[in-house]
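With one protein chain held back, the other chains of the complex are shown just where they sit.
Presenting chain A:
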Amino acid sequence: MGESLALTLPEIILTVGAIVLMLAAAFAGDRHARTITWAAIGVLALAAAWVPGIATAGGVAFDGLFVADSFAAFAKVLVYIAAAAALVAANGWFGRAGDYRAEYPVLILLSSIGMGMMVSAGDLLTLYVGLELQSLAAYVLASFQRTDNRSAEAGLKYFVLGALASGILLYGVSLLYGFTGSTLFGDVSVALQNDGVSTGELFGIVFVLAGIAFKVSAVPFHMWTPDVYEGAPTPVTAFFASAPKVAAMALLTRVAIEGMGPATFEWRQIVIFMALASTILGGVAAIGQPNIKRLLAYSSINNVGFALIGLAAANREGVSAILFYMAVYVAMTVGSFLIVLRMRDEAGEPVETIASLSGLSRTNKPLAAAMAIFMFSLAGIPPLFGFWPKFLVFDAAVRADLTWLAAVGIVTSAISAFYYLKIVKTMYFDEPAPAYGPTADVPQTILIAAAALFVSPLGYLAIPLIQPLADNAASALF
């Protein structure tokens, strides 16, 4: 028991931290919201510091319910970084309207615990509990600006559709349990191996995949994404687009490889369909969007599609590519959203139209340059670093003898290049729109600069650092 608890130390740190901060919030009040936010970032850093040590020791806790391997460690650190970035983003954003409350960092911490459990799940029930913990916190976060109709609507939509997805997922879990006799990934896998994939098991697999696909917002379970992303407060959107995506993608990978490995042939078709549908729809539907947050929502759908190509490969390279993809994706997405946070008119009111970016290269050169880096990077144009994870994903597909998938997938990336170019065009070619109001949030500026540097060509120098970690993490699943 003691060993098991030691393996879950990051989660315990986060839990204790969340509870302490909740009490602090209750007694100190919203005036100290900023201090509590920084404290929450500290808690995340502390939790992250324990992760690598636990991964090297490695191990299974609570009789297989919880797995602390290098795969979970990689995803967890990434999730914590993204959550911390969302906290920094919120700290500078809400304050102005006077609607920032101390519950925000606590909710992010709770969501992070859920995400940590998702990526460490070794059992279908841990998976479900982690997913729900993450989601419940997220529903509240989506409607955090309760006086704003759009925010309330986003929360409600997210909740209703999320509940439906949870239902589908649970149904799949119960089918799998019924037909294989276990909820442990290992045992499910053995059962699938022993007597082939029966119809009941196949239904279970399909339902589980559909439920998780909702969380990663892969087509055709993406409908909620643009609405929720548009309605939720921008820092929350930045959070939704980064950390939960990483966690859900890692979870999907683990379930598919560890739990359903013997049924690869069956689920591969589903994943391929979702991957191509996501890249195509994420590319086409974004073209006409006038709202930058909706556009970035479609961009996230598009990116998930590419990451799913790595899953379709179902080999070590593919899993490693997914992790690498998510690492770079977090930097690009958080960076883009931090710039969206900067989009305020003279009065300090947020603006969300793409048209307001017109001529940004003349009114604010560094900001325009950073945004251009993120856009070209999201489009996967070398020499920007966004090219590299796409490269790895397609490489994995080619190695898995899915060259046709790589060819089709890569051509769909040209579709999405169009709307990323549109933003660059708006910033660089068009006549200037009224300049944005001044902002002086230093931590955000540092984060934008750091993300931009990471996805700039300098990022290639980080490959020798990240690649072994991702490869090592991928080996944990095979």
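The criterion applied here is as follows: a contact is a pair of C-beta atoms (placed from the backbone, for glycine too) under 8 Å apart; a residue touches a chain by one contact, two chains touch by 3 or more; residues count from 1.
Everything below uses one rule, namely that contacts and distances are computed from a predicted model.
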> Which protein name, taken from UniProt, belongs to the chain you can't see among "NADH-quinone oxidoreductase subunit M", "PqqA peptide cyclase", "Succinate--CoA ligase [ADP-forming] subunit beta" or "ABC transporter ATP-binding protein"?
Replying inline: "NADH-quinone oxidoreductase subunit M"
> Among A:5, A:411 or A:446, which residue is in touch with the absent chain?
Replying inline: A:411
> Of A:129, A:284, A:381 or A:433, which sits in contact with the chain we cannot see?
Replying inline: A:381
>> Touching the hidden chain in the complete assembly: which of A:129, A:421 or A:449 does that?
In response: A:421
>> Tell me which stretches of chain A touch the chain missing from the display.
In response: 361-362, 376, 381-383, 387, 391-392, 394-395, 398-399, 403, 406-407, 410-411, 413-414, 417-418, 421, 424-425, 428-429, 460-461, 463-464, 467
